[in-house]
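I'd like to ask some things about the structure below.
Subset of chains shown; positions unchanged.
Lettered A and B in written order, each chain numbered from 1.
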Amino acid sequence: MLEQVVCLAAVTVLGLLEQAYFALMVIYARRKYSVSPPATTGPPEFERVFRAQANCSEYFPIFVFSLWLAGVFFSQAIAVICGLLYLYGRYRYFHGYAESTQGRLGPLYFSAKVQWVLIALAGLGITCTMIQVYL
Amino acid sequence: MLEQVVCLAAVTVLGLLEQAYFALMVIYARRKYSVSPPATTGPPEFERVFRAQANCSEYFPIFVFSLWLAGVFFSQAIAVICGLLYLYGRYRYFHGYAESTQGRLGPLYFSAKVQWVLIALAGLGITCTMIQVYL
């Protein structure tokens, strides 16, 4: 049974590593711009890195839930491809946002689109399963 | 086996859509009150919408984890009912908070109570399973 989810698990671990990477970038930005905890405001350069990580963290559970639902109820292979695209989009979003607020927009729209695809696939797969089970 | 969790999955997708809706509301509030990222402070009307979404996002993983634990270890049907009540409570919380800080309290207490029921059911189901397995 684990073979039906092992690739979803692998993408999730990649996502965990990406989140850890973003967290480290915030620690470096705190040192570079001398913004000690618990402060979360400072120069715009720091605030952009801080908000980029906060935004990625906020959407990470949503991504993982939709990845697994799409992978289990629709198709592991398609969910994995979407998952990798999403993580790539978030990587570009983080570095785009760190450079300028404008720079976050392209990758943000890209990863939002991939996120919607995952939710749609999950919804489709769950609907089909419910029809099979209850009708 | 999927029929034992398909309704939990459906409630989770509903929750994902609700989170997406809250996120869109923040984007509209940013435009309406001219608060550009990375700023998170501004007029009280904006800050209430921002905090309402932040609070819902923060508790969303806690909700999903307890929904699935209660549904798998106790009862899918009861967990689904609690899940739908929780999402309804969060919808009223978001719009109550957007109108006034006072307006968030009723729905907040309601969804907190439903959240506690889900955690209690999860704890009860897990305890019973542990007794069966280890005693």
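Heads up, the rule we're going with is that contacts are C-beta pairs under 8 Å (C-beta built on N, C-alpha and C of every residue); 3 or more make two chains touch, one makes a residue touch a chain.
None of these values were measured; they are calculated from a predicted model.
> What is the total copy count for the complex if 2 chains are drawn?
Number of sequence copies in the full complex, not just those placed: 3.
Keep this in mind: only the chains that are shown with their structure count from here on.
> Taking each chain's centre as the mean position of its Cα atoms, how many Å separate subunit A from subunit B?
Once rounded, the distance between the two centres reads 19 Å.
> Residues of subunit B touching subunit A in their complex?
Result: residues 2-3, 6-7, 9-10, 12-13, 16-17, 19-20, 36-40, 54, 57, 60-61, 64 of subunit B touch subunit A.
> Over in the complex, which subunit A residues touch subunit B? Could you list them?
Against subunit B, the touching part of subunit A is residues 44, 47-48, 50-52, 58, 61-62, 65-66, 69, 72-73, 97, 101, 104, 116, 119, 122-123, 126, 129-130, 133.
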